[in-house]
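Left out: one protein chain. Kept in place: all the others.
We call the chains A and B, going by the order they appear; numbering starts again at 1 in every chain.
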Amino acid sequence: MELLGLLHLDELSHGLANLSMFPYFDIAHYVVSVMALREQPGALEVSRVSPLACWFSSMLFCFGGAVLSGIMLAEPPVAPLSNSGNILLASVTWYLVFYCPMDLVYSCAALLPLRLLLAGMKEVTRTWKVLGGVAQAHGKYKDSLLVMVANGWAKGAGGGLLRNFEQLVRGVWKPETNELLKMSYPTKVTLMGAVLFALQHGHYLPLQKHHLMLIYTVFTVVSKSRMMLTGSTSSPFAAIESAIYKTLFAGHAPYRALPSEGNKACIDNGTSDDTTSTQDFSKNGPAGSYASGSPVGGHRGPIKAKEESEESEKAETASCKKSD
Amino acid sequence: MELLGLLHLDELSHGLANLSMFPYFDIAHYVVSVMALREQPGALEVSRVSPLACWFSSMLFCFGGAVLSGIMLAEPPVAPLSNSGNILLASVTWYLVFYCPMDLVYSCAALLPLRLLLAGMKEVTRTWKVLGGVAQAHGKYKDSLLVMVANGWAKGAGGGLLRNFEQLVRGVWKPETNELLKMSYPTKVTLMGAVLFALQHGHYLPLQKHHLMLIYTVFTVVSKSRMMLTGSTSSPFAAIESAIYKTLFAGHAPYRALPSEGNKACIDNGTSDDTTSTQDFSKNGPAGSYASGSPVGGHRGPIKAKEESEESEKAETASCKKSD
Partner (left out) sequence: MELLGLLHLDELSHGLANLSMFPYFDIAHYVVSVMALREQPGALEVSRVSPLACWFSSMLFCFGGAVLSGIMLAEPPVAPLSNSGNILLASVTWYLVFYCPMDLVYSCAALLPLRLLLAGMKEVTRTWKVLGGVAQAHGKYKDSLLVMVANGWAKGAGGGLLRNFEQLVRGVWKPETNELLKMSYPTKVTLMGAVLFALQHGHYLPLQKHHLMLIYTVFTVVSKSRMMLTGSTSSPFAAIESAIYKTLFAGHAPYRALPSEGNKACIDNGTSDDTTSTQDFSKNGPAGSYASGSPVGGHRGPIKAKEESEESEKAETASCKKSD
């Protein structure tokens, strides 16, 4: 703390902690979220066929955290609708990103410098949302670290965790993957933040709240910018994850025969952007392949038909990318 | 208002506003709802295989609005079960429609004149449900028009909006369509009602509540009767919808190449009965076709495999219709 004080960082962290998210940071969050939706396969068609479904999907991208947290704590999930200012901003953003004449808004926002700025600002809102979720849970369940972590995570990464149901609104159903089976980078960084802020709330961390806010915000912004600039998908957590995985979850007899590359690949690649959370789940065989029901059974590869459908999906994605 | 007063309509509207829905109008609602369930593909098989699943589905058709509204406002969704009188009526209706010896009840109720009367009475209950939803939301969120609209809509058209999950109870899963992607007529008319009653509650409409109730009720009853008598599926909103669509949602560059007929067809045909909400979603390419993920990408037709499965579904539907 002394060091932070010396470097004038204490004032900076106080300044950050008093920053208001409304309206600029919120707008950045809405623009990035709605653009992520627009870049989902099939989203443009939906925006033509049913503007209402498209609007509802956008609202789930923008306010998914509040909705999920509301469900978890038995508070009205429609509450975000009652916040007129934010809903209006998000709706205008949705309209401009999807239906602006000449597609001006999307084309501008998709330029790298602006996109980088918006993504950075969106990462700042993450800190506020996670902290809000942790504090809200603390108000209801004083001593429960787990509830704080869960609610902070839900509030910060709700859109991702609700992905399957958001897709259902658009007529897309991909049960073979979800954010728990294959976490994307934003979901991971939010979980880490929720754990840190919950520990801080429970006084298990020798840090003050505004210092943690500064550190976490800088980490998320830098990390996101690096990933966008280098196009890298390697997670900053890959090494830690791999170590935890090897220590805790790899010592099980029936699977010793498994090639360890398989597991490693899964961990190393478990990092992606918001928009890639719809990736298929083909490494190590999909959970939905119904293989090996035996208690001490061996490992079976993914079933043929499944594999084929995944192949065709990949081909699709590839052809989509070509048409860019 | 002067005119209404002159025509003795003021007294009529007061009389209507004081009308009790229980038991006759409620019974009509239950009969029409359970008959709509029975006419769903596969529902009769389910009624043989699992009466409990069939009963639960029927209750979702009858009380879906209350369930959905409960979830949205964080009030117990089991609350309808605590209303013994209504549950008993709905259960007796369910039993008689599905299991009456000689199928007497269903055969009678399916006769056009009786069906027309029941459908008319059901439309009257819609007014009460929408109004109840708007008033309930007004009690919780004083100034939020959007919450009032959402809750009024949920209460009035909950069965339709929950359709995907109601189907799941019966072992049917059709993710490619839902009431937001392709609204049926009842869902549309309920949304319109929710908007009107919410505006009236917020004093944005120069109308008194009982006058609006009369006007809306007459509109829904007349409109439904016309549709049943003429067998027409053209929505009374088609012109307005088309105008809104063309003004707001059609000015987007990447899609200029799209044949405008496609979009128009989608709008013009977007009108259907309760029972047709299970229609497939083949116009304009399904949302689930994963086409065109490119930001400025062109339009791609639906993917082959998908198309085939839709063809076979259509063939099925056709063969079902032949067997009538």
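The rule is simple: a contact is a pair of C-beta atoms (placed from the backbone, for glycine too) under 8 Å apart; a residue touches a chain by one contact, two chains touch by 3 or more.
As the structure is a computational prediction, the values presented were derived from the model and not from experiment.
Note that of B:Leu16, B:Ala74 or B:Ala238, the residue touching the chain absent from this view is B:Ala74.
When you scan A:Val147, A:Leu162 or A:Met192 for touch with the missing chain, the hit is A:Val147.
Within the entire complex, the positions of chain A that touch the omitted partner chain are 71-74, 140-141, 143-144, 146-147, 150-151, 164, 173, 175-178, 180-183, 245, 248-249, 251-255, 258, 263, 266, 281, 283-300, 303, 305. Residues 38-42, 44-53, 56, 70, 74-78, 81-82, 84, 87, 95, 98-103, 106-107, 110, 168-173, 312-313, 316-317, 320-321, 323-324 of chain B touch the missing chain (whole complex, contact as defined above).
Quick note on the criterion: only the chains that are shown with their structure count from here on.
Rounded to whole angstrom units, the spacing between the C-alpha centres of chain A and chain B is 34.
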